[in-house]
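The chains shown are only part of the set, and none of them has been moved.
Labels run A, B and C following the written order; every chain starts at residue 1.
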């Protein structure tokens, strides 16, 4: 499912973040579960850039809960390091949001990769949307298909 | 404001918890901010015992957001330790919930003390309750005043 | 890679845990990244049961950092729920620890599944162990192979 090389998507966003001391563990490195927060930072940076953030999706009456996460660690990260999260949008036919993440350290070494899948649910009652919501289909038309 | 010795309240609850690896930091000890989670575990153990948990308060139409926390560390705690959180209810005349916490390790050494203050707000619009809500005044009458 | 049905391993452990309020998010459900903590709780319950916990591995001079995590959500979980984490050991020929997780709610519904892979590194300098460390090969001989 995951490929090491970066996808040829034209849609991506980059964000830098500083590792917090509270994110390290007794091994002296970033605790592995904290990368899920970095993915979310990357995804929201993408969302703000392209009009698909949690708050914008919420205004349309939807939530986009995560249904799957994959996270692979290539190199450990210590306190004091700055990281760069590259987030790539992966087009998919199903009613899902699919992102791929590549996290680099300051030496530009790949430290972590990952993927997430999100579904669309109605905010008012949590109903799963079996089809792409109209606002998202339109977003895709405008941002993705028009650029291929 | 805080006294080392335990208050003479008849209302208290005790809960045991195991330190999580994710709660340690690069110094090899529990990261100081994680004790706020232990206080909340203690407070909710109290709430379940005496009918004042978040979920029960919510059913009455209220939230009880924290407005003040004090946390003092006496001894560091490492991964693998079991902790015991003792939570004491502190009666107060104002429309607030006031708790005091004492956390002990397995050797029964005091590792952390703390206090929290919570106000009552209406769930529907967040309005601060200037008086003790009726359900809470009744709870106090039944659980606290009747026992003095 | 992941199969829905539980593996036919004789080695597994079960642990119950209560969702913490701090683990919920603004959607009112457990934030997806917190399940990684539940996996670790399950894995450590397994470790304590079978003599393979972080602290026991540390005594042998090794750390077992996570190199891959997969997490899939079947159903959302709210504050106040009790969860049961079932952790299964997956035998593998490589110098890795492989676990599979099944998390159930109180109604015994499957809410989350997952997998983790860990490598062995020397505590003293972080060197990756290309072969199964002796203590682990012996553990495997005793706990896994003898039971097949």
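Here, a contact is a pair of C-beta atoms (placed from the backbone, for glycine too) under 8 Å apart; a residue touches a chain by one contact, two chains touch by 3 or more.
Since the structure is predicted, the reported quantities are computational estimates derived from the model, not experimental observations.
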Number of identical chains forming the whole complex, with 3 shown = 4
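Going forward, only the chains that are shown with their structure count from here on.
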Message = Need the central chain here, defined by C-alpha centroid distance to the all-chain C-alpha centroid.
response = C
Request  = Go ahead and note the Å separation of the Cα centroids belonging to subunit A and subunit B.
outcome  = 36
Key: Separation of mean Cα positions, subunit C and subunit B [Å, integer]   = 31
Note = subunit A and subunit C have mean C-alpha positions lying a whole-number Å distance apart equal to 24
Query = Which subunit A residues sit where two or more other chains touch them?
reply = 29, 33
Touching residues on subunit C, where the partner in the complex is subunit B = 20-22, 36-37, 40-41, 44, 53-55, 79-80
Ask   = Residues of subunit A touching subunit C in their complex?
value = 27, 29, 32-34, 36-37, 40, 63, 65-73, 76, 126
Key: subunit A - residues contacting subunit B, complex   = 21-22, 24-26, 28-29, 31, 33, 78-79
